Structure formats: C-alpha cells, structure tokens
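Right, one structure below, let's go through it.
Only a single protein chain was left out; the remaining protein chains are all shown in position.
Moving on to subunit A:
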Amino acid sequence: MGKYIVRRLLQMIPVALGATFLIYAMVFSLPGDPTTGKCGERNCPPEFVAAFNEKYNLDDPLLVQYGKYMGNVLQGDLGEAQSGLPVSEELSERYVITFKLGGMALAIEAVIGILAGIVAGLRKGGFLDALVLVSTLFVISIPVFVIGNVSQLFFGIELGWFPVTVPFEPSLFDLFMPAMVLASASVAYLARLMRSSMAENLRSDYVRTANAKGLGPSRVVGVHTLRNSMIPVVTFLGYDFGALLGGAIITEGIFNIYGVGGYIFQGISDQDGIAVVSSVTVLVVIYLLMNLLADVLYGVLDPRISHD
C-alpha cells in the first residue's frame, strides 16, 4: 500500500506539470492586451507597458515564461497578481471558504444521495423509486445557474428562509443554500448510482445466501447488500469532491461568495495569468490527491482490489 501511494504521488508530477502548462498556455493565448484599462480612459504610456511586460515576463516566449513561473512555484512562491497582492495570501483566505462550501456540498450529496438511492433501490419500480428517478432527472436537466438563481429568488427573496447573497465571512448557515445548489446535480447522479448499485446487489447470489442463512431483513440489507453497494458510491464521492470545487466557480458567482471561484473568474477577465494559473494549480493538486484517496478507499472497501 505504501509503495502504491508513493508511486501514485510520483505519477502526479507529470500530470500536474502538464495541466498547469496547458492552463498557462491558454491564458497566454487569450486575445487582448492585459494593460487595457490599467491607466484609466486612455492607452497606457509605453514606459508603463514596458515596465509591466518586464515585471510579468510578458516579452519572453511562452516556454520561458512558464519556466520562470514554475521555478518560483516550486520555491513556494505562487507569485503576485496584477493587483500587486501575493496570490498565496489571497488564495489561503479564499480556499477556506471554497473548501467549506465544497465540503458542505459533499456532505449534502452523500447524505441525500445515498438515502434516496437506498429507498429507490430497495423497491425498484415502486412509488418512491419513480419519485427519485423523476426528481433526479429533473435536477440533472436544469443547468446549475438556473437552479441557483431560482432558489435565490424563491428561498431567498420570496420566502426569506436563507440569505440571498453570502457575506464576506460566511457562517455555515449562510453557505447552506449555495451548498445545496452546488450539490444538486451531484446528488442526482449519486442517488441514481446508489439505486442501481443497491438493486443489482439485492439480486446477487450472496444476498440469496444471506437469506438462506436465516438472517433478518435488516441484516441482509444493512450489512450484506449495503457494504457492497457502497463501493462505487464512495469512490464516486472521492472523485466528485474535486469536481465540486471546480463547479463552485458558478455557484460562487451567483451568491457572491468570496471564494476561489470568484478569484479565477476575475483573473480570466483581467488576463491575470499568474492569478489564474496559481489558483488552478492548487485545484489540480487537490483534485489529484482526492482521486488518490478515492482509489485507496476503493482498495479498502473491496478486498478484491489489490494495491500491492
């Protein structure tokens, strides 16, 4: 197991390098002039442009720029955004909030998705199963920005249950509605995954054996079926956490949350390569680590998978 983890960590290096380079290249190739608007309602004087380009290595070829940037990152310096603030400072504040949001969304996804999946899978073709299938299809079909804006309007303004936007230092309650919105599509996918996993395992031979052993229904379902049905679900949750952090960009925009998403969005519109690439690099690394965690969990849950 230890060897496996080390090998996976080593494999992450080329993946992280490749991912950051692609992002760097994409920001680099964005059309437009990064100094636009930096000097009020006029073009910047040539001296400013020259100094600006000098400071951010913008005159160098792409590879050299990237090399210089990565050299700093490896020394723990994520660079300075165009605003003049160090990226690492900004990110450390913002990641706390984004993590809170993503973590809440993951918890909501796990609880609701698994419960709904169990209820549906236990009686395939029954009323609750149909309810889960129809409601999840409904949620999957609607884009997240529509769900976000509609719930903002309905639960925030009409009913007044939740704050419409999220304050600068949000409490868990403030983040509840955004987390629900962020989790919505994932809940639907997870419920369906759990449902089919349950239904499939209930028909399996070892469940028949469990019945033949004279075990009660709660043990047959709760121990023998559930444990097997959870294998794909837990793995999915692990992979999905990274996706939730990425998906937070839209949700954070809707609810005006001071998180990483907003920072990346701002960075893209400002063509602030350093800010975007540094934020995304951190996302990439988190995503890779979560994937590794999910794979390790897979081996723990399913003894047939060996990580030696």
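Operating definition for what follows: a contact is a pair of C-beta atoms (placed from the backbone, for glycine too) under 8 Å apart; a residue touches a chain by one contact, two chains touch by 3 or more; residues count from 1.
Heads up, the rule we're going with is that contacts and distances are computed from a predicted model.
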**Asked** The chain that is not shown, which UniProt protein name from "ABC transporter ATP-binding protein", "Cation acetate symporter", "Metalloprotease PmbA" or "3-oxoacyl-ACP synthase" does it carry?
**Response** "ABC transporter ATP-binding protein"
**Asked** Of the residues listed, A:Q65, A:Q82, A:T136 or A:N228, which one is in contact with the missing chain?
**Response** A:N228
**Complete:** Residues of subunit A touching the missing chain are 204-206, 208-216, 219, 224, 227-228, 231, 301-304
